[in-house]
Every structure is written in structure tokens, then in C-alpha cells.
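Below is a structure I'd like to ask you about.
Note that one protein chain is taken out, while the other chains of the complex remain in position.
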Amino acid sequence: MPTVKDFETPNKPTWCPGCGNFNMFQALRQAYELTSQDFEHLAVVWGIGCHGNGADFTRCQGFHALHGRALPAATGLALSNPELTVVVEMGDGDGYGIGLGHFVHSCRRNIDMTVVAHDNQIYGLTTGQASPTTEHMMKTVSTPTGVLEEPVNTIGLAIAEGATFVARGFAGDVPHMTALFQQAIEHKGFAVVDVFQPCVTWNKLNTFAWFRERVYKVEEESGYDPTDRAGAMALSLTTFHDMACTPEQCKLPIGVLYREEGRPTYQDGLPQLDEPLWKRALAPRDLTEMVRGFM
Amino acid sequence: MPTVKDFETPNKPTWCPGCGNFNMFQALRQAYELTSQDFEHLAVVWGIGCHGNGADFTRCQGFHALHGRALPAATGLALSNPELTVVVEMGDGDGYGIGLGHFVHSCRRNIDMTVVAHDNQIYGLTTGQASPTTEHMMKTVSTPTGVLEEPVNTIGLAIAEGATFVARGFAGDVPHMTALFQQAIEHKGFAVVDVFQPCVTWNKLNTFAWFRERVYKVEEESGYDPTDRAGAMALSLTTFHDMACTPEQCKLPIGVLYREEGRPTYQDGLPQLDEPLWKRALAPRDLTEMVRGFM
Amino acid sequence: MTTADPRGENRPDLQIKIGGPAGFGIKAAGQTLARSFVHAGLNTFDLTEYPSLIKGGHNAYQVRVSPEPEVLCHVMPVDILVALDHETAERHVSELVEGGALIYDPDKTDVEGLIDPEHVCAVPVPLDTIVKEAGGVAIMRNVAALGAVAGLAKFPLHYLTDSLEAQFAKKAPEIAEKNVAVATKGYEFGSKTECAFPFRLSPVEDAPPRLLVDGNEAIGSGALAAGIGVYCAYPMTPASSLLSFMAARDREHGVVVKHTEDEIAAMNMVVGAAFGGARAMCATSGGGFSLMVEAFGLAGVSESAVVVGLLTRAGPATGLPTWTEQSDLRFALHAAQGEFPRVVVAPGDRTQAFELTWKAFNLADQLQTPVVILGDTYLSDNRASIPVWDLEAVTVERGKLVTEGDMVEHPDTLGEDGLYLRYKVTDDGVSVRALPGVTGACQVVNSYEHDEYGYGAQGEVAATRIAQHEKRMRKLDLASSLVPPPVEWGSEDPDVSVLCFGTTVQPLRQAMAWLARDGAKVRAMQVVTLWPFPADAVSAFIGGAKKTMVIEGNYAGQLEGLIREVCLLGVDHRLHRYDGRPFSPEQVHESLKEVL
Partner (left out) sequence: MTTADPRGENRPDLQIKIGGPAGFGIKAAGQTLARSFVHAGLNTFDLTEYPSLIKGGHNAYQVRVSPEPEVLCHVMPVDILVALDHETAERHVSELVEGGALIYDPDKTDVEGLIDPEHVCAVPVPLDTIVKEAGGVAIMRNVAALGAVAGLAKFPLHYLTDSLEAQFAKKAPEIAEKNVAVATKGYEFGSKTECAFPFRLSPVEDAPPRLLVDGNEAIGSGALAAGIGVYCAYPMTPASSLLSFMAARDREHGVVVKHTEDEIAAMNMVVGAAFGGARAMCATSGGGFSLMVEAFGLAGVSESAVVVGLLTRAGPATGLPTWTEQSDLRFALHAAQGEFPRVVVAPGDRTQAFELTWKAFNLADQLQTPVVILGDTYLSDNRASIPVWDLEAVTVERGKLVTEGDMVEHPDTLGEDGLYLRYKVTDDGVSVRALPGVTGACQVVNSYEHDEYGYGAQGEVAATRIAQHEKRMRKLDLASSLVPPPVEWGSEDPDVSVLCFGTTVQPLRQAMAWLARDGAKVRAMQVVTLWPFPADAVSAFIGGAKKTMVIEGNYAGQLEGLIREVCLLGVDHRLHRYDGRPFSPEQVHESLKEVL
């Protein structure tokens, strides 16, 4: 089985030095090793953004999709071959902005797939515009007087709409992220891991240091029950915060925030997806019977 | 000030006899009268679907937008003239399906606008396909073996993402709907009224009778606090139900489920929107100063 | 457009029109009638007209029926008008031919003053009463009317009742029974009519079997025959029924059919599914295609084998949802930023729709690029009886595809480093495609420009870009050798040479048949593959012609423009239509006569 190193390509990562993507990349490769992925069946689909450049660096069945469209592309791939492990890496602009509709509908589907969001609360690749998770009133080149919207409540959304595994990671903690990715991949159903991924170039607010002072692990809180859906949704409200909030005011939970086992996946509802569908196109389908119905 | 009748056009409504849209249309016109709308400043934007045919029947500043795009069209309109009252009528397929992304982003914006969803849990106009609010496992022409997705939790979504007035109506109760519409229009901020609107032609499950047995008014429940966001989100989970659920099992709350007063609207963040913007295009803008900066 | 009836005096065919309010099962009634005709060895061609309303608007359904081996097209004049309500009688009575008949409910409609009994045969049938007496429901009025039609045309009743029985047997036998009773009663009224009705429909013995299908059924069948694995769509008239068609057959035929959240998802899913190796297709109308445009380009640059059904209606924007038009040709040819090879084929009828669809899957696989099937409402919505498809002719050509095994067995696909080159530069532009699951087939299917592995960063190197871009565009040469050629027919020594594409071929065929009967010399070409454009064939066709004409269902003359652009040749005459209605053969006939 391939090990961490094997999932690399000849291309050197080009992220800015210090970018949170490096750690995520590391954690993901570790999770691939831990979940015994092989190159032939590990299919990773990326959106467009800095995160998406991972497509050049990851040895797998790669699909560098359109901006915001990683999820439907991945869904089509998953629905064409039940033998693949499908992972989506998306950006916050990508997955929660332009692609938000697909995200919600994918949650509803509980399609068996793992989604990793590189949530740097900024548009990295297009040089620093506000993203849908940028803090309220933060100033960016596209919002020089401050973002007027509340950030997307990604966690609350995913839980409200039917995702069966919802976690949050922090790019400053590789072992914790690795464990989340591993669980997400092993989860049967739609698994979302939203990762706080500091963008060291454009987001001068949500830095590694800023997060370190604020994140805490829900699994270390006594009494947190990740199977309590209403409770997890209520907790999601605590991720709303202001630019000026102090570490005391905005505590950011990380870990597995919600999990529900046993709900049928989308694929479970498709008995016809019992083998890779290319096998259905080896020869013309016999339609004699069907055509008789038109006579 | 115009009265109910005045908001009609020479065109006769063409909805199927018994369609829930008739009652909604009635309640809306009443709300327009109650909130003293005038034709010149009442701007209504419709999506595409049976609901959208209301554009032919309502005397106002009408905009029959594209399928799923009523919200951005309405947003552009609202951002061009602060003197308009902007109402959006959208379908469930329209607003929670193809247009879902716009819905969530509009909630985040808390843009001052009223959204009325004609939620008939089916695609009416395209003859009966599953909509994003169709019950799990319901059979439709596009899902003959049953819908595999969970329905969109519209209420939970709106509340989680920042709408400041979230209500649910039932097309079988005109006075109640009228009151909701009135409050929604009067609310300063993004107001959503999701209405259970039986489609008598294509949705043989969620009928008037079905709803009558299940709806109850939250305002009649002692102790319901519509300002408790987490509580409202938790309640939204109770709108999830199965095809087979009995009236006892699925109680459907209607009324004002969540309201938050005082949060700044999107427009509040735009000091430049202090007059209709056509006034900015009466003569060329003087750029002498700005151009000097390029020298 | 009141024109003479070019069918002539001794025509064997009958045109029956049923009209009534939307939501009254007009279409179903027409289809039942057509089915019973076809079972009797007759041939049919239907035309449905309906507004974008579920109820309350006016619907009309025409069935043209004939004992001849083929019905080429609908016609405008009506021989029997079935008015389910008074409005229908008022609206359509003027379409009745001399000697035609009006079937109406005397309790609803007063024909006094509406028709001249000298010229039109009034056939009162108390539809409501018949239904009530049989203990039926309102919608069965249609069936009573159908019975009357059969009675009037002396068409054996049992074909109709058999058809009704077959239709309702599954649902509920008592309903079938009631329908039969109602039809029988209607038949009595129809056959005992007082005025003379000269036309009669006799069954044709030993007629070859026929399929009664609309365009969407033909396209869907073509896709199934081709071994489609994934079909994704968002409902949009006139493509919606194709989604229902596929969905109804998903488990039986092992197809994953997804009603997606929007057309963007549909197209992206299809590209994803193609990567997985499934034969994948989506279909929509112009508005949905607008939303697919970006991912259509993705299919181009990522060299994905996908099939897209673009079933057009009258635009722009929401436009006229239930009406037909041929105005998206240029849009199909130029949709999406950048340049990439695409194939666009336009079936003219249901036979071509079946064939071109399964061929589209082969082309997509052989070329690894998107193939568009360009249809329209006129094709999608209307049934006709056609010869049984040649299922034996269907082939599955998957091109340069490796589905299993190890890439080491394909050393020519590997780079110097031994790694698989998904986008290897080749002479014909097509690279060997290895599916996920094949050992050693790591790759990046990429929306960015890329190198031979699929990596994006190297795509920015000018030489790499040029190599990949030219490789992709070279596929158009290969495509030219693979795509279906234009279809020509008519006089060998024509006075007029006419070009068209898509469904306009149907009225044109009919008009030319009438002209040939009358000795006029016309030759026609249907441009089947619109891209790559058959420059040589079209130039040759126009080059030697005395007079040329293009007939197309749009305002701007898009096919004509394409001919001008590609062949640098002008045409002399043109006929356009853009009111949402298909060309009628009478209109085409008239227009050709003017040009001749």
C-alpha cells in the first residue's frame, strides 16, 4: 500500500511559504496512508483556487474541476464507479460561495464522499477578495469599507441540511486534522471537514496565532455529544464572530461536531450502481423488449 | 391608497382550480393594502414556475425574472433605488433548488426585502418532478423509485445563515398568511415566509387536508420564543418528515418562527444609496480630480 | 397563413385535430388515437400545441393518419375537428377543409352560425351525457370523442378499444371497461351522422410493424442502446420528458439517472461520470444549456467524452417555453470561452434521432470531446409512426480506451519516466484514455491548460500550450471523417436547390413530395452534422445549382450565415420562421413555388 511519500508527484508545491495548505496536504496524505488508499481508486476532485493547485502535487485519479463545481464533478464520478474513494478539496470561495448550492444539495443527498474545505476566509488565488466566510466588516480589496454580510455558518448549514459527518479542523494541528480526515474517509455518507486554513499572504486577521488562541477541541469538553443534532446546530452559532472579538469571546470548536451513523447513503438507493458503469457500455444494450413497447 | 382589488390586472389567474396559489395571491394583495403600498413603489420579482405566473396578475412594478434568479434580480433592483418596497415570490424548485445559493447569500446579507416562497414541494410548471422540498422517497416522474434526498430544511437554513425574520404560512389559512406577509413586509431586514402551498395537480401527498391535520401555530404554543435562534433552529428539524408520517408524528409549526430586530440591513451599510441611483446619471460625473491621480 | 390544401382531391390521409382546455388530457387522447391507427397498419404524424400553463390555456393535438407507407409531416388543413369546448370550435373551425367534420358536444356548443352545413359536416356527440351514463369521469369525454372520430371515419372500433384496454388494463380494469363503454357510445354517434363525410380509414393488412415515438423517446432509446451509464438533467421543456423516460427505465437498464439541482450540476456531473468511464449524457433546452456552457468548455479542455442534448425552444431567455424554434445553432457552435473541438449533429426526425444519438456516443468516445445533439420542440414533443429501428446496426465504439489491466501493457502511452500521459500529443489529436481503476493510470483531468500528464502548471509554457491546443483542434480533422454526412434527395436536375437542418426536413420532404407530384424539380440537402461543417458537400451542392434557398426556423439566418462563412457562398432565397410554430409543409410548398 502506498505511504505518505508515494502520494506526491514530481511537482513541488507552489503555495506561499507558511501557507496552511502545506499542513493540510500533509495530513491528507497521512490519512490516505492510514485508510489504505491505492492510486487507482483514490479519486480526488479539486475546485479552483490556491487549494486546487494540490491537483498538481497529489498522485491519484485527479480531477481539477471548475471553480465551485468540484462537488457535482465528484458526484458524477462517484455515480459512475462504486469502487472509488472520492475526496473533494474545495475552497471557501469555491465551495461555500459560487458552489454553495451544490454543497447544500450534496448534504441532502448524503452521498458517500469526503469533502475537505480549505477555509482560509479569503480568495487566495485571485489575490485577496472577501470570501463567504470572511469576517463581518473585514476590509478586503473587494470590500474596502468592510464585508457587509455575516459569514456563512458552514457547520450549521451542513448539519441542518443532512450531512452525516461534520467536523472542523485547524491547519495548525496536523495530527488532529489527520484523525478527522481519516474518520471522514471511513465514514459511510457525506462527510465534511471544514478546516481553518490560514492564508498568510492575504488574510492578516485569521492567522495561525489568532486561531491558536481560540480553537478548542470538542472531544476534550466533557459532555459534548456529537450525535445531538440540535445541540450541534446550536454550537455552530458560536462560530459567528466579529473582527474584534477577543480569544475569550470567540472560542472556536474543532473536532467532530456532528455524526450520524446508519443513514442510507445516496448510493445505497441505487441498486443499479453495483459495478463500474463502463461495463454497461461494452456492447449495445439489447432493447428488443423495450422497443416492442413502442409498437 | 390602492385596495386589494386594485392590485389586479386585466388578466385572469390561470392556476389550476383549487391551487394554493390563489389563496396566497389573495393574502399578498391584502398585505399590500394593509402596508399601504402604491403601484409605483411596490416592486415584485417572480421566479419561473406556476407561482411566477402571478406576474401577469399583479399590478405593480413587476419583474418576471429567470428560473431561480428572482433574488439577485430583486437585489439589484433594491440596490438601485432605496424608495422601493421589494417583494420576491419564488418557487421551491426555483428558490431552494436551482437558486439556493442566492437564497443563502441573501440571508447572510440581511438585505431589506421580503421573500415569499410558494412551497408546493413539487415542480408545478414542468409537470410534477421532484423539488428540493419533496418528501424523502416520494415518487415523481423524475424519481419514479422515490426521492433519495432529504428535503431542504428551509427554515433551519434561513435562520442559520442570517435571515432576521423567518416565518411559515399555510395556504389554507388566508388571515394567518396575510398577517405573516404584513409583518414580513414591515420587518426591516431579510424576511422569509415559506408557505405550504398545495399543488392540487401534481402533489397528491401534501394536500390541503394533509396539512390541516398537521399544522399548528407556534404563537399559540405557550412559551415559544421566536427570538431564540438556537431554539428556532432546533424546531426547524421537526419539519423533516417521512411520506408515511401520521398527523401525530409530524406536527408542522407555522407562524413567526424566528425574528431578530435591530440588526443592520445590507442597505444600512451603503451610505451611497441615499437616493435612486438614476439621479447619478443625469450628467457625466466629474472625474477631473480622480484623473489627476493617474498623472 | 391560409393556403390551399396541397394534398389534393384524392388524398388518402386524414388530419384530425382535438382541442380543449389545458389539463383535459388532450395530448393523451391524441396519442391513444394515433396508437390505435398504427395498430391498424396505418401511419401517423402528430402535432401538439400547448401554452406554458398547467391548466386554463388552450391545447390542441393533431393526428395526421394515412394508409400510405409513411406520413412525412403534419399539415395545416383539418379534416375532422374535435371541439371539447366551445372555444376550440370557435378557434379552429376555419381550419376545416371543404367537406370536413366538426365533432362537438351539442350541450356545450351551438354550431349555428359557426359553420356552414353546406361545407362542413356537423357531428353532435353529447360527450358529457355519454360519460355520465357510463358512470365515468369528466376526462373520459375525450374517449367518447375518439369513439366518434372512429365512427365517423368508419374505422373499426376494436382498434380503439383494444388500445384503451391495453392502456388501462394495468391501472384498473374497471376504468378500462368504462372507457370502452364510452368509446363505443361515441362510435355510435360518429357513425350515424347525417351529413355525408367522404373520408374513411380502413386498416392496412400486413403492414410492416411501426414504432410510435416522439423525438425524446427516440433520443432516449438511442442513448440506452449505446450503453449509457449516467444521465443527468434538470427538467426543462421540451427536454423534461427525456428525463422521465430515462428515470422510468433506470433500474431495468442499469442506468444512474439523476435529476440534479440545476443544469450546472448536470453538465459537471456528466463530465465526472465520463472520467469514471460511464457513457454519460445530459439534455436540456437553451436556458439550461446557458448554464451548462462553462462545463461544456470543461469537457472540451479536459477531453471528456460527453453527449449533450440541446433541445431548443423559442427564445430568448424563458421565451416561449412550449414552442419550437431553431435559433440556437450558433449558440451551440460557439458556446464557452476559448476554442475546442465539438461535434454538433441535428436529427431531422425520429429515425435520425435514434441513430444520431447512439452514434453521438461513439463520436464522443472516439474523439474524446463533447458531442451535441441539436433538436427542438417540434421533434421532442411529437410522435409519428416510423419504421422499426435497426437495432442490429448499433455499435459501441469506445475509441482509445483502456478499461482494465495495467498501463505497463500500453508502453506507448507512457512518458520517459514511465508515467502515464493522459494527454499525450498524437497525430490525430486523440490520446489513450485509461480509466480510474487501471493500474498505473494516475492522471489529472484538468480544467486548466496542462501538459501531457495533465498537470496545470506546465500548461503555461508556451510550447506546451501550443502542443495541447493544436492536438485538441486536430481532432476536428478526425471528426470530419467520422461524422454523418449531409442527406440529399430530390430531382437530379433541379431548378431549385434547398438546404435545411434539423426538423425542417420534415415539412420540406412533404412539400417536395407535392412538388414532385406536380412535376416541379427541386433538390434538397439536410445538413446533418453542423460541426465540423461539411464544407465540400455543401459547396458542391450549391456550386452547381440554378437557384438556391435556405429554410430555417430562426430570424437571423444562422445556417445561411454558416454556409457563407465556411463555403464563402451566398444563397439566393430564404424562408424563416420565428413565431414558435414549426414550418408547415404548405408554407414551404408555397414558398418553393414562388422561387421556382
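Letters A, B and C mark the chains in the order given here, with residues in each chain numbered from 1 onward.
The rule is simple: a contact is a pair of C-beta atoms (placed from the backbone, for glycine too) under 8 Å apart; a residue touches a chain by one contact, two chains touch by 3 or more.
What you see is a predicted model, and the numbers here were worked out from it, not measured in a lab.
Student: Would you list the chains present here that the left-out chain is in contact with?
Tutor: Visible chains that the missing one touches: A, B, C.
Student: Just one of B:I48, B:V215 or B:A230 touches the chain that is missing; which is it?
Tutor: B:I48
Student: Write down which of C:E294, C:E355, C:D381 or C:E586 is the residue touching the left-out chain.
Tutor: Considering all chains, including the one not shown, the answer is C:E294.
Student: Of the residues C:E90, C:D107, C:E174 or C:E339, which one touches the chain left out of the display?
Tutor: Touches the omitted chain: C:E339.
Student: For the chain that got dropped from the picture, name the residues of chain C it touches.
Tutor: Spelled out for chain C, the touching residues are 51-53, 57, 264, 285-287, 289-291, 293-294, 297-298, 300-302, 312-323, 325, 327-328, 330-331, 333-340, 446-449, 457, 459-460, 462-463, 465-466, 469-470, 473, 554-556, 561-562, 564-566, 568-570, 578-581.
Student: At which residues does chain B meet the chain that is not included here?
Tutor: Residues of chain B in touch with the missing chain: 9-11, 14, 39-41, 43, 45, 48, 53, 55-56, 59-66, 69, 72-81, 83-84, 101-102, 105, 270-273, 276-278, 280-288, 290-291, 294-295.
Student: Over the whole complex, note the residues of chain A touching the chain we left out.
Tutor: 12, 14-17, 48, 50, 53, 64, 66-68, 97-98, 100, 123-127, 129-130, 132, 141-145, 201
One rule holds in what follows: only the chains that are shown with their structure count from here on.
Student: With chain centres defined as C-alpha means, what is the inter-centre distance between chain A and chain C in Å?
Tutor: So the centroids are 41 Å from each other.
Student: When the C-alpha atoms of chain B and chain C are each averaged to a single point, how far apart are the two points in Å?
Tutor: Those two chain centres are 37 Å apart.
Student: Can you give the whole-Å distance between the Cα centres of chain A and chain B?
Tutor: Centre separation, chain A to chain B: 30 Å.
Student: In chain B, what residues contact two or more other chains?
Tutor: As it turns out, chain B has residues touching two or more other chains at 97-98, 100, 132, 145.
Student: Among all residues of chain C, which ones touch two or more of the remaining chains?
Tutor: Touching at least two other chains: 250-251, 261-262.
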